[in-house]
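Presented below is the structure to which this report refers.
One chain of protein is taken out of this complex; the other chains stay put.
Now for chain A:
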Amino acid sequence: MSGRVLVGVKRVIDYAVKIRVKPDNTGVVTDGVKHSMNPFCEIAVEEAVKLKEKKLIKEVVAVSCGPQQSQETIRTALAMGADRGIHVDVSGKDYENLGPLQVSKILAALAKQEDAQLILLGKQAIDDDCNQTGQMTAALLDWPQGTFASEVSLEGDKINLVREIDGGLEHIKINTPAVITADLRLNTPRYATLPNIMKAKKKKIVTVKPADLGVDVTSRLEVLKVEEPPQRQAGMKVETVEDLVVKLKEAGRV
């Protein structure tokens, strides 16, 4: 086993920014808006670095797909303790249409190229909320997947995982190599320290193009329209429970 972990990190609009829809309804405003690493990706990086500190894995490689600015996100991962970075350069229209299917094809190709033992991702990105990349990557590689992980422990060449599911907590054991997606309670990401930020400057980031990995990034999806959620309507008061049931039936809710 190579002892190498690939961690996917996505550059997204910062969680605290108020999102505005573009006037032409083709998307949201991203120019000049503050961006940062997707919070679930931060948790994934933290888990990878923890595994390395426990000496269970040997190398953490941070990967990001996007334009030049994605390198900032990789640098943050390096400052948290990743060893090196791979920036998959996707810009312009390709970047606007980049979705989970293309990213998972890229990650699958990189996993093979880097001989990765484990792929750690955030469960979803806070911009599109797709929650698909981890699952698709596992399918493309025909690897087991441990999604919504709230606890991860390595045991030999197997992984014990606790998953947060609707019914409660599910304990599973999967083989490696595998894909794990991080949920909120997996860990609390560390702050990068000043010395680590400075060390991160010396770590390498390699840039590749999707074509180099044999991946076609054309999208199979077309965004028709992006609009704000409807304004909240006023509610209605009713006198009796019977009235409530009648109204619910009228609205087609029951």
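By our rule, a residue touches a chain if its C-beta (ideal position, glycine included) is under 8 Å from a C-beta of that chain, and two chains touch if they have at least 3 such contacts; residues count from 1.
The rule we apply is simple: contacts and distances are computed from a predicted model.
So which of "cysteine desulfurase", "Auxin-responsive protein", "Isobutyryl-CoA dehydrogenase, mitochondrial" or "NAD(P)H-quinone oxidoreductase subunit 4" is the UniProt name of the chain that got left out?
Listed in its UniProt record, the absent chain's protein name reads "Isobutyryl-CoA dehydrogenase, mitochondrial".
Which of these, A:A16, A:L224 or A:V241, touches the one chain of the complex that we don't see?
Of the listed residues, the one touching the omitted chain is A:A16.
Among A:V5, A:A48 or A:A79, which one touches the chain that has been omitted from the display?
Reading the full complex, the residue touching the unseen chain is A:A79.
Please identify which residue in A:L56, A:L154, A:I174 or A:I197 touches the non-displayed chain.
Reading the full complex, the residue touching the unseen chain is A:I197.
If you put the missing chain back, which residues of chain A would it touch?
Interface with the chain not displayed, on the chain A side: 14-18, 32, 34, 36, 39, 42-43, 72, 75-76, 79, 126, 184-185, 188-195, 197-198, 200-201.
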